[in-house]
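With one protein chain removed, the remaining protein chains of the complex are shown where they sit.
Lettered A, B and C in written order, each chain numbered from 1.
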Amino acid sequence: MNKLIEVEQVSFAYEPGMNVLNQLSIAFAPGVTAVLGENGAGKTTLMKLLKGLLKPTAGRIKIGGRDTRQYSAAEIARHVGMIFQNPDEQIFKSSVLDEVMFGPLQIGQSPAEAKERALAALAALDLSDVEKENPYDLSYAARKRIGIASILAMNPEAIIFDEPTIAQDQQGLRRIGQIMSELKAEGKTVIAILHDMEFAARYCERIVLLARGGVIADGPPALVFANDDWLRQAGVKAPGLVRLGQALQLSQTTVTVEQFSQAFRTEKLRAD
Amino acid sequence: MAKGAFRLTTLGIVMIPVAVGINFIGKQLANTLNLPIWLDSIGTILSAVIAGPWIGAISGFVNNLFFGLTMDGGLSIWYGISSIAIAMAAGVLAALGWFRSLPKAIVAGIIVAIVSAIVSTPINVLLWGGQTGKAWGDLLFGMLIGNGVNIWLASFIDELLLDLFDKVVVAALVYFIALGLPKRLTQGIRSAETAVRK
Amino acid sequence: MIRMQQFTYRYSEMARPALEGINLVIEPGECIGLLGSNGAGKTTLCYAIMGLIPHFFQGDLTGEVRVNNQPVAKMDLAAMSRQVGMVLQNAANQLSGTKMTVEEEIAFGLENFAIAQEEMRERVDWALEILGIAGIRKRNPYQLSGGQLQRVAIASVLVLKPQILLLDEPTSQLDPKGTEEVYQVLRQLRKEGITILLAEHKVEMLAQCCTRLIVLNEGKIMADASPHAVLGHPSLPDWGVEAPVFTQAYQAVVQPHHGEKVPITLRETIERLNQYEQAYRG
């Protein structure tokens, strides 16, 4: 089933009458999708609906063809993993390995399989050497990576990152970007709620803009970032390189440094 | 003021509202999970175990003072004494190493329960004529005084029946939580404490 | 203003020193950006200048930190906070947590210093104005957006009128709107003549408002120069820091030789690339 997650005309309100999402429809398939928009646009609410933590007030969400109303949150956890923004709101075990094994054990993996997947996840997040340490003896950025590892170890088909770039340095950002690319290579569906435009431009092949509970743009970075009107509606600034390219009247919307230098050479310098 | 002293005091002072908050959330969680138990003294006993009897005692007293002043019209202020006693007992037991293994922690829980019952009984007698408000305990209390058992003893048994289960479970939970605390935290608190003694 | 001589410090529970052989002089009115990967020692440097090392953190310390020519180790924290203010990374921890409105929370420090009520009111209004949060003065501090909470944290330190303000990654938890709000405040503070030391990962923001950049890596100062010199340095990636995306674009096109001044903001890059285009086609 290619269309793993389908959102059909979904509305949601925490308090009656105050809709956070208004008849929103979208589908998430394998690949890396960035979800952007101002705070309050409904990004996290949408993700909690996908996770089955919230039930839509109207419309339907289907995971693997089945309506989420028929799943419990624990059952959905096997298919869709969510990495929350603040790791300190879930870490409680006294060693990094036990923490990462908690999720897999909860969804019924055998201890052996859970340990094996946990070790693989720790390696992917460069945490193998602190396996026995207490997570709170490490830095906040390290705990954020532990949060990511504890979901990867559950091996879900779809993985949602809620603000993975917060408090990460360059090295951390590159590592998280690599993880997303590897997950894409394994055919997983990756959804990332982001504010870091450069990160979105560099690692995501599809950009979704949310505003006032609805989707106002959905397409490749070059298309979405070129449209100032969409960006203004979503209260989002285009990545630096796009703004640089526009200021120099480059016809092509350049998203990476290589694309920019290529476009500048061919259009401006008439070289090679 | 000695340099170390005021640092502990500030560190200790900041810890106390956290301990009271944990008492409150512990009770609420036990409620939402509808567990057949109070669990409203985890914060007090944990602070006594990791930061010593004094911090624990202050947490206990401030806990009852706060809820008396904001929620239950002064009633829990009467029981402030027993919160102090519970914390002191737990703090001393922890210092003597009685929270180093699970069996020891359970024994510590029993001792804390006994201390709690001893200190709460006079308050129960004064306020409620010896009862505690929990159906089973009060029924037993009635039968005991019906057969001429001294009212103080009957009230003590009524309270102990109640406290034993609650405090032993709290002691066990505190044992597991304290076991998993990061070095950075326990050293931070202990170094603040030793700074005072130097 | 601030002088650090051969300052080395190791936390008691860590094997490696967090800062090693730091020599630094900060003059009044400067706006210094502190760059470096996580664990490079940015926070520790702020603690050292603020006096939290040694007053709060026991550990092995050699060398000296002087603020206005007085050794920090000799002064107590309260006296220090009249000269140096520090804004923590997690704004929620900055608040006393005992006041129900923003303005009372900001005045908390002044109450402890027994400042007369009249002057307290003036200072709080001044700080609210500068931080642009006069509109939320009656709100509960724990019901604010990230950007607002961070500005309340800055105001709560600013009212003590320090000459130097240390900010430890003030925008790391904020979205672009919140980040922009904080940087507008920093530009405003510079107009007030306050010296700023700012630890930050967002290189584009530092490039716009700093007069000087310092790069820390594993506790040692790798570079301490103008933003253009530092952000053009070839071994920047080895220190775990990336140049602004504009600088990278310029370098990819022009391949400048080492030492040549590189553009670091959007405006500069546009100018330099237009000039380069004319020169190339001329």
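By definition in this document, a contact is a pair of C-beta atoms (placed from the backbone, for glycine too) under 8 Å apart; a residue touches a chain by one contact, two chains touch by 3 or more.
Everything that follows uses one rule, which is that contacts and distances are computed from a predicted model.
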The chain not rendered here carries, per UniProt and among "Hydrogenase expression/formation protein HypD", "Heme exporter protein C", "Multicomponent Na+:H+ antiporter subunit F" or "Energy-coupling factor transport system permease protein", the name "Energy-coupling factor transport system permease protein"
Full-assembly contacts of the left-out chain, visible side only, are chains A, B, C
Among listed residues A:Ala74, A:Ala123 or A:Leu269, the absent chain is touched only by A:Ala74
Touch assignment to the omitted chain, from B:Leu35, B:Ala95 or B:Leu153, lands on B:Leu35
On chain C, the omitted chain is touched by residues 50, 52, 55-56, 77-78, 80-81, 85-86, 88, 90, 92-100, 103-104, 107-117, 120-121, 124, 140, 142-143, 156-157, 160
Logged for chain B, residues touching the omitted partner chain are 1, 6-7, 9-11, 13-18, 20-22, 24-26, 28-30, 33-35, 39, 42, 46, 58, 62, 65-66, 68-75, 127-129, 131, 133, 135, 138, 141-143, 145-146, 148, 151, 173, 176-177, 180-182, 184-185, 188
Hidden partner sits against chain A at residues 48, 51, 53, 72-74, 77-78, 81-82, 84, 86, 88-92, 102-103, 106-107, 136, 150-151, 154
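The definition used in the following text is that only the chains that are shown with their structure count from here on.
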CA centroids of chain A and chain C: separation to the nearest Å works out as 30
Residue numbers in chain C touching two or more further chains are none
Within chain B, the set of residues that touch 2 or more other chains is 183-184
Seen from chain B, its contact residues with chain C in the complex are 3, 7, 17, 183-184, 187, 191, 195
Per the touch rule above, chain A residues touching chain B in the complex are 92-94, 134-137
Note: in the complex, chain C contacts chain A through residues 36-39, 89, 145, 169, 172-173, 175-177, 201, 204, 237, 240-242, 244-246, 248-249, 252-253, 266, 269-270, 273-274, 277, 280-281
